[in-house]
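With one protein chain removed, the remaining protein chains of the complex are shown where they sit.
Chains here go by letter, A and B, matching the order in which they are written, and residues are numbered from 1 within each.
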Amino acid sequence: MLNRDDAEALSQVSAGTPIGELLRRYWIPVAAIDELGAKPILPVRVLGEDLVLYRDKSGTFGLLERRCPHRQFDLSYGMIEDCGIRCSYHGWRFDERGRCLEQPFEETVNPDSTFKERIRSRAYPVQEKAGLVWTYLGPEPGSLLPDWAGFSSPGFTVVSFLHLPCNWVQVMEGFYDPVHIEWLHDRWSYRLHGREIPARRPKHTAFRWLDFEYGVVFQRKLLGSDQWLADRTVVFPNIDAAGGQGWYLTWIVPVDDVHTMMVYRLTITSWKTPHGQVMIPPKPRVEQERIPSYRKYASLEPQAGPTKDFRSHLVSQDYASWLGPGPIFDRTREHLGETDRGVLMFRQRLFEQARVVAEGGDPLGVIRDPEKNRKITLPGARKGYGVRGEGLPGLTGEEDVMFRAFLPFEVPEHIKGEVETAMSSMVKGLRPDWWKR
Amino acid sequence: MLNRDDAEALSQVSAGTPIGELLRRYWIPVAAIDELGAKPILPVRVLGEDLVLYRDKSGTFGLLERRCPHRQFDLSYGMIEDCGIRCSYHGWRFDERGRCLEQPFEETVNPDSTFKERIRSRAYPVQEKAGLVWTYLGPEPGSLLPDWAGFSSPGFTVVSFLHLPCNWVQVMEGFYDPVHIEWLHDRWSYRLHGREIPARRPKHTAFRWLDFEYGVVFQRKLLGSDQWLADRTVVFPNIDAAGGQGWYLTWIVPVDDVHTMMVYRLTITSWKTPHGQVMIPPKPRVEQERIPSYRKYASLEPQAGPTKDFRSHLVSQDYASWLGPGPIFDRTREHLGETDRGVLMFRQRLFEQARVVAEGGDPLGVIRDPEKNRKITLPGARKGYGVRGEGLPGLTGEEDVMFRAFLPFEVPEHIKGEVETAMSSMVKGLRPDWWKR
Partner (left out) sequence: MLNRDDAEALSQVSAGTPIGELLRRYWIPVAAIDELGAKPILPVRVLGEDLVLYRDKSGTFGLLERRCPHRQFDLSYGMIEDCGIRCSYHGWRFDERGRCLEQPFEETVNPDSTFKERIRSRAYPVQEKAGLVWTYLGPEPGSLLPDWAGFSSPGFTVVSFLHLPCNWVQVMEGFYDPVHIEWLHDRWSYRLHGREIPARRPKHTAFRWLDFEYGVVFQRKLLGSDQWLADRTVVFPNIDAAGGQGWYLTWIVPVDDVHTMMVYRLTITSWKTPHGQVMIPPKPRVEQERIPSYRKYASLEPQAGPTKDFRSHLVSQDYASWLGPGPIFDRTREHLGETDRGVLMFRQRLFEQARVVAEGGDPLGVIRDPEKNRKITLPGARKGYGVRGEGLPGLTGEEDVMFRAFLPFEVPEHIKGEVETAMSSMVKGLRPDWWKR
């Protein structure tokens, strides 16, 4: 149970707040490269800041204040140019560093004016990597955008975004809480399907976490076994690396104090075909031309009971825990116990690392050495564990697991089609009958 | 016209406010028993408190804080057990007294822990009666749930809930105001139907109220007669007993300061069949297996003019007076006259009885003597009076009156079907031709 002050501080993400400043030391994914296609301008809100992301005709990305410094026109209605983005209201043009390059009427009326040199849009650096567009909102010199080894995993990758109307910390806390799997994703699933809970469902007897350079690995024991099962790797401050090898990474991106955007990056490595289940062989690598993406918006109606989503999608079950407590979880009313040691550890680490930042230091996991930043491997959870051990009654095949356990809501049909096409072509491109072995 | 302070106090229903504490001395209906069937968990908001109502597998009802004391999971996504409700997040189980009976992981890790004994959910007593589920939110020892004689009226009973986006007092004030019938339900009805108001419609010349143990009976005189007509019985603080014999009772339940739930309980005693109008004979009693129910949500669009509802349903006409002034009626701008003596009396009584409570006493109508609490009869309005005297032009038969004068909005077809089936069977079950007499 937190006091009111700590509870408030924990949920604030704006510039100038302790946690807000901490979060500004890491690179943040804000969109899929795939989204900046036909209309390469996208409004973006992150850490409480309203921004506009664009890719100009020369291929350069920019991320500026959403509103033009001139008369606050919304630049998401702007026009891209060979270099930069132009406001559609009076034609002012800005580059990706926020410099004003052109002010058509001002220059006509007064060619010697230095007005445009005094105009700056707030601008943040942008990088493309792993199918995603990233930004860094902190002070320069900025940290390095991590090169997680998982970004190079063979297979077919899909990106999805889930927008949640709640604070990001209550989402994170679920990832520091291995025991909830036993109930929220297992026993509740049976009940949601109108079935009794089988007597011998797994029961936890212990969990622990092992620190590593970038975060923690949770391990847990089930009744009847003395083996520590690796469950989940969580990278500080906001990455779920459930598949430690990188085939499944989720960024929990704070949009503002009461909104969160989940960024799921799933690399599918096996698939059921008419010929049976196939695995994507790691070599020779098949390059993926583009990484498809989609967005979903979650809501929990106040009077809604369990919905079809709760029954059909593992990720949806988490919504109940994320959104059920309200936009900002009232931590002055909680009562924590043994299940919550991970949650407590996370909060303490957030405050501790915020102090590190306040004192001018680099917080946990910030990377500055380019030598280190090469296909960084994470200590791994056993692949697929979470699904085999617990899950939705009635999951049938690999597609089900992928689409109903690791992606939000209904996966759009066109995405499913792209996956199937790609998987087939990858298999065929190697050897027509390789999967028969 | 109230001053700002009194106007605010009048509309506050939360714990710790004068009127909020007064209301906490009475039993409050929160749901129909009928609603706790297939999915026996229902979120409930009453007097500003977010609660969850459930019926466990042994049939015991419980009403707890909506959010689990552990990590604020929404228990309306919980699971019922043989005893109590279980949180789907980590399996904590609570009984109807708010005691925590189980904490699966805590008990596994630390079998001797007394942690669960220190955990309480706020819990309120629940009773089933008359097709409704009731609760009492005040201090113990609580008052008795009144056994109104009307609960035993012969006939077929239907329950309906109407949710209104406004404070409860402005709804109550309509019931203390007999004169509005002359205009809102009579003359306006003609105009809504595009007709001129007939010259000889009833006109009030006087009204008065008679106090009785539980409230007041309003009486009124019409032009051309010296007879006092009984119009409406109002039980303090929030029951409209328009049919004093109990065939029509309405609870005006404050949800919070700006929301109200009407609970209509209508016992239908006569019906038009292919053979003509039939009356349900009082004896031998036919027991009703279940009391069907439905819910409706009202809104008044800001730019909407009179709608079909205003024209077709008497209850809907009241919406205009309840919702038209806004969520909380600004009583600093009113100008009260002779029509409003009942309204003034009600407000004074609310403040007066709130003082009684503040001083430790029992307010008006609280029942503690079980001997007294047996089929309590209320002084009655003449049955059907309000309808015969005034009403909707074009009302044709008994069904019309029942469904368009005493129930909100369109009655769902399945409810109409149930009523028809039940009425027929009741009639037939007695003697095939009893109604021919």
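What we mean here is this: contacts are C-beta pairs under 8 Å (C-beta built on N, C-alpha and C of every residue); 3 or more make two chains touch, one makes a residue touch a chain.
On a predicted model such as this, the values are computed, not experimentally measured, just so you know.
A.B. asks: Could you tell which one of A:Ser11, A:Ser76 or A:Gln353 touches the chain left off the display?
C.D. replies: A:Ser76
A.B. asks: Consider the whole complex, including the chain that is not shown, and state which of B:Glu213, B:Asp330 or B:Glu352 touches that chain.
C.D. replies: Considering all chains, including the one not shown, the answer is B:Asp330.
A.B. asks: Looking at the whole complex, which of A:Arg67, A:Arg99, A:Lys296 or A:Lys416 touches the chain that is not displayed?
C.D. replies: For the chain that is not drawn, the touching residue is A:Arg67.
A.B. asks: Given that one chain is not shown, which residue among A:Gly37, A:Pro104 or A:Gly224 touches it?
C.D. replies: Of all options in A:Gly37, A:Pro104 or A:Gly224, contact with the hidden chain holds for A:Pro104.
A.B. asks: Touching the hidden chain in the full complex, which residues of chain A are there? Just list them.
C.D. replies: On the chain A side, contact with the omitted chain comes from 39, 41, 43, 67, 69-74, 76-77, 79, 87-91, 103-106, 108-110, 115, 118-119.
A.B. asks: Need a quick check: the contact residues on chain B for the chain that isn't drawn.
C.D. replies: Chain B touches the missing chain through residues 173, 179-180, 182-184, 187-188, 191, 203-206, 223, 302-303, 305-306, 310, 320-321, 324-326, 329-330, 333-340, 343.
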